[in-house]
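Missing here is one protein chain; the remaining ones are kept as they sit in the complex.
Entry: chain A
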Amino acid sequence: MASIARCLRAARPSSFAAVRSSAPRIAAARPFSVTASNEIRKYTKEHEWIDLAADKKTGVIGISEYAAKALGDLVYVELPEEGRTVCKGDAIGAVESVKSAADINAPVSCKITQINLVLEEKPGNLNQVPEDDSHGGGWIAKVQVDEQGLQDFETLMDSEQYNEFTATEEH
């Protein structure tokens, strides 16, 4: 209620306006390549990534740029089922490119809370910005992470280790 009252006050011109306007404004759109400093991103050997939020209870998952490049132009993204609880490694959906249906596996044990329906219509978004978790990005699902999920998270690779891993995969 207090916040609504504050908004109403702000709507009326007042002597506080000058003070208020000097306060820094948060940018409306997140720049795509900047990860907020309070999120940690880790990768699996199967090229999925998960951003764990600072509260360690929620996260966002997707597939890596390395995988998206290897798959080629995606023609369809089969999204996970909302509300489903999965274990690490379970198949939660698939991507199709060049007649190949490739499984997407859960990077950690988690519960799917939201799916990126835009991808069904525009699978190309995944090719363009596979590691972007904003609205127009290629993220696949938002999840809730439990104890088991946090344990699984610790076993994953961070960005540096993942880059090394993919470098060796290329022989």
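Just so we're on the same page, a residue touches a chain if its C-beta (ideal position, glycine included) is under 8 Å from a C-beta of that chain, and two chains touch if they have at least 3 such contacts; residues count from 1.
The rule is simple: contacts and distances are computed from a predicted model.
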Chain excluded from display, named as in UniProt, from "FAD-dependent oxidoreductase domain-containing protein 1", "Putative lipoate-protein ligase A", "Translation initiation factor eIF2B subunit delta" or "Ubiquinone biosynthesis protein": "Putative lipoate-protein ligase A"
Chain not shown, touching residues in chain A: 46, 75-76, 78, 89, 91, 94, 96-103, 105, 120-121, 169
